[in-house]
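Other chains of the complex are left out, but the ones given are in their true place.
Letters A and B mark the chains in the order given here, with residues in each chain numbered from 1 onward.
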Amino acid sequence: MPDLLHIVYLVAITAEAMTGAMSAGRRQMDLFGVCFVATVTALGGGSVRDVLLGHYPLSWVAHPEYLWYTAAAALVTTLIARALRYLRLVFLMVDALGLVAFTLIGCDVALRLGHAPTIVVVAGVITGVCGGILRDIFCGDIPLVFRRELYASVSALVGVAYVALQASPLAHGAQVVICLIGGFLLRAAAIRFDWKVPRFVYHDDGGH
Amino acid sequence: MPDLLHIVYLVAITAEAMTGAMSAGRRQMDLFGVCFVATVTALGGGSVRDVLLGHYPLSWVAHPEYLWYTAAAALVTTLIARALRYLRLVFLMVDALGLVAFTLIGCDVALRLGHAPTIVVVAGVITGVCGGILRDIFCGDIPLVFRRELYASVSALVGVAYVALQASPLAHGAQVVICLIGGFLLRAAAIRFDWKVPRFVYHDDGGH
């Protein structure tokens, strides 16, 4: 993992842990649950990816300090939650960077394992969105990532671009920076202009 | 996997993906969520089995084209959903075949790994029903497989019959055909005559 991506990763797991802590707080969980949900939100996407690809050890098993970061971020969140409301925009921006960074890291893992391009993109998307999906399931919500502005789609597009860039003569660092900036701008534009993927609305007369 | 079973498998993951897409549509998910839930419904049972047995690579990692089939089936579903209501019976029949095919494939994986008969049957049932369970959890529903006519039970009975047939002199293909037909008829009869496993209804005065 290049240094830039690693720094973005650490910022991103902190930010994701904070969104997890806030979700747990909405459900009035105790502090243990807050730390648990925060950690699952931050590290769950990469864990799902690694389990599905059989890629051991998982990142937090190899780097237990990540668990301390996310637990600390969760506890800090409970102290400064009131102030965080005024930082909503900062959060959205860090979350956008994190989504792209998680995606690229997931793609890198699958690339190193020699998987086909489809699997590389899927590994990126799983890393990007599964933490948030697990957060929502643990909190009893229907996963949000499938119902708001471009989110999983940004992850998929970043993954496709990154795979395509592998064939280019650009250095790895340049590929990462291009994807980080492009993905971030796409997500920011989606939030600003409320771009959404069309919904599929299906009603039936009960039954299945 | 014999050719017949493989063809049934491909038909079955397509049908399961379509039921997943319809569930996602009931929850008004966006098209990305529809493809995600469809894919998890179709391929989730086998993935859970493989992760629990440590059987890598997962089938869709080795065959990324399966992901394209299920995503395509999901998108087609969004276009023809209105028409699908008139095909409810066809769906139930394909789903029944799929349930049996998934079960046999799951049993085969565990047999090849040399597991005990109990684990072979359990691997079959997991393959048969876990996709639907994951679909329901992602859509915020209590899993349906535990509340409708014989379904998981058909999977278990097929698994037991298949394990028993291993001791017979019949060729593998004949064993598969017997189980496919027998399991299909059992499931069809359960739907037709509304056979259900008894429920356990428990009330307490709150608390746990």
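In the analysis below, a residue touches a chain if its C-beta (ideal position, glycine included) is under 8 Å from a C-beta of that chain, and two chains touch if they have at least 3 such contacts.
What you see is a predicted model, and the numbers here were worked out from it, not measured in a lab.
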item: Full complex stoichiometry in copies [only 2 chains shown in place]; value: 3
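What we mean here is this: only the chains that are shown with their structure count from here on.
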item: Whole-Å gap separating chain A and chain B, where each centre is the average of the chain's CA atoms; value: 29
item: Chain A-touching residues of chain B, taken from the complex the two chains share; value: 19, 21-22, 24-34, 36-37, 47, 51, 54, 56-58, 61, 64-65, 67-68, 77-78, 81, 85, 88, 137-140, 144, 148
item: Footprint of chain B on chain A - complex, ascending; value: 51-54, 115-116, 118-119, 122, 133, 137, 140-143, 145-147, 152-153, 156, 196-205, 207-208
